[in-house]
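Step one of this worksheet: look at the structure below.
Every protein chain of the complex appears in place save one, which is left out.
Coming up: subunit A.
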Amino acid sequence: MGAAVDHVSPMGMSGGSGQRFSCKNKLTALVVDNGGVCQAIQTAILRSYGVETEAVETGEAAVELIASGATFNLIIIEMLLPFMNGPETAKQIRAMGAQSKILGITAFFDERDQQEFLAAGADKYIEKPLSPEIVIPIIRKLDN
């Protein structure tokens, strides 16, 4: 169980892994999640890849931001948001004509939720955590 992590030293010493992936072009992202921890981590992950990232706690705030003219290459939306849920948020964002890549994210993967999210306009639906294996290919595609 511990073998996979033997090579990594305590906090802050992972510089041995070399340079981290970073996007070439200016990319922007919006994280929509009412969980402080998830919001902080997802934002930090995207920023570490060079993506300018904003975060809001509700679907309403996301819709308002986009309605005000803000555009994002990538929008990550939590399934379970207070008031307006993830799929409804995605639906309203798409209805405004946003071309962003939308990633639905959830703590518990559920096929019905997946169908709902994709039908609402999300491009992908994943279970937390937001991993490099998922997010780097998305950013690379947007970057190209």
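Quick note on the criterion: contacts are C-beta pairs under 8 Å (C-beta built on N, C-alpha and C of every residue); 3 or more make two chains touch, one makes a residue touch a chain; residues count from 1.
Methods note: contacts and distances are computed from a predicted model.
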Missing chain's UniProt protein name, "Phospholipid-transporting ATPase", "Histidine-containing phosphotransfer protein", "alpha-glucosidase" or "Exportin-4"? "Histidine-containing phosphotransfer protein"
Had the left-out chain been drawn, it would touch subunit A at residues 1-2, 4-6, 8-15, 17-20, 22, 34-38, 40-42, 44-45, 48, 50, 78-80, 106-108, 128-132
